[in-house]
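Everything on this sheet refers to the single structure shown next.
One protein chain is absent from this view; the other protein chains keep their places.
Then we have chain A:
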């Protein structure tokens, strides 16, 4: 079997959500396309419906109900009707011939416009043969189109589950470089690793040398691997005039098993208490950054 999850239940659920958000005329178009595809199995029918969807379905924002959300393999934040249709449509491809399946999907990627790319990369966790899209995902991370990067990086469980370490590290570094909300990367803490910590630490030094600010979320990925090398940076961060940076320092020390870092945290019992009470988290820091503080 090609799918790593129950795709039929998901497909039914997606269609239910789509139906709620489109006109009767659009629903008829969807039904007609589905019938044509099932009867003819002609690739041109499949490709055309994928490309032309916004013309017939529109781009109303869609929402899942409280009951639907937890069952869906993707977060529908920011989804529009055409985008949802596109991922549902991908589930209509037969998976009995792996090579052909991959060819069809790769061809969609290769001829995609921006919104199609966003739909395709966002659909990665729903595609069959999860192991087949690692290179494609790494290629997507090289994109410089904001929306495409966000589709791969934010709320998307595919990269953390499937990318090897170098590709994963590229994703995270690129997220910092392109100023994405890093805390929305799925699996961020789980995939933290010493190599990434080293690269980010170097990156922070470059930023500092250039007189540019360092994103406080960076210390989230350095913290668990703090040792002598990063300590000086964290000590400096403790003295920052910005709340977000002092809090990031505290959180990084809290995540560290390195003695001197733990000692640093002891000097600020009030922050330590907040962290242990769950009042101060990386979400707090992320929120501050977004609130211009």
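One rule holds for everything that comes next: a residue touches a chain if its C-beta (ideal position, glycine included) is under 8 Å from a C-beta of that chain, and two chains touch if they have at least 3 such contacts; residues count from 1.
In this section, contacts and distances are computed from a predicted model.
Missing from the rendering is one chain, named in UniProt as "Hydrolase TatD" (options: "Cytochrome c oxidase subunit 2", "Nuclease SbcCD subunit D", "FecR family protein" or "Hydrolase TatD"). In the complete complex, the residue from A:94, A:146 or A:257 that touches the missing chain is A:146. The hidden chain makes contact, of the residues A:112, A:132, A:161 or A:184, with A:112.
When the omitted chain is restored, the residue from A:12, A:52 or A:135 that touches it is A:52.
Residues of chain A in touch with the missing chain: 44, 47-48, 51-52, 54-55, 110-117, 144-147, 179, 212-213, 215, 242, 244, 289-290, 292.
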